[in-house]
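A single protein chain has been removed from this complex, and every other one stays in its place.
Now for chain A:
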Amino acid sequence: MEKRSVDSRVRGVSTGVSKPGPSLHHIPLSLFREYVSSKTINKVVQVHDQIFCCMAGSLADAQAVTKAAKFHLSFHSVQMETPPLVIAAASVLQELCYNNKEELQAGFITAGWDRKKGPQVYVVPLGGMLVGQPVTIGGSGSTYIYGYVDAKYKPNMSREECLQFATNALALAMGRDNVSGGVAHLVVITETGVEHVVVPGNKLPKFHNE
């Protein structure tokens, strides 16, 4: 029997920025070899009411992991009789990524708000490490914006500053990474709730070389 291997990769920049509320961004461009299989895929998934997850890497793997994580998390929150902590969500992802590290190729940024520690951002890269950071970036396009994020991130930005910072970072990465592009999905999570912001490609900020 012929063995089929599907190599569709979700690549894109996810930037999670914390304080006052994390905002998650995604660029939906999914690639099947060099063919763009979707220009509007949403790589920000909701795993609980106020916890979202950005996917990067192989789309199939990432979706499978987030589905499993969503289930674990809702079971956990029923058992605890309270909404789950953000770190609990991140830990669930981490366990799945670490225990299946040979087979999986997906990285995640988990961000959200909980009553215990407020807004938080955690990153679970390929091998299954778990690190909490004030700001983090991931995906293939992220290499191009490390310098920008290091230079421009300031702690305790306002919501508008955060949104502008993240949108700029995404726009810059999309400008340089050939496998990132399309539409930017942003999610702002605060104590009071969740807000989706979608920025189509032609409304993104432009820089000197465009």
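Going forward, a contact is a pair of C-beta atoms (placed from the backbone, for glycine too) under 8 Å apart; a residue touches a chain by one contact, two chains touch by 3 or more; residues count from 1.
Keep this in mind: contacts and distances are computed from a predicted model.
Name of the non-displayed chain as stated in its UniProt record, restricted to "Transcription initiation factor TFIID subunit 5", "NADH-ubiquinone oxidoreductase chain 4L", "Proteasome subunit beta" or "SEC24 homolog C, COPII coat complex component": "Proteasome subunit beta".
Touch with the chain omitted from the figure is made, among A:145, A:166 or A:204, by A:145. The chain not shown here is touched by just one of A:87, A:169 or A:199, and that residue is A:169. Take chain A: the residues that touch the chain left off the picture are 143-155, 168-169, 172-173, 175-176, 207-209.
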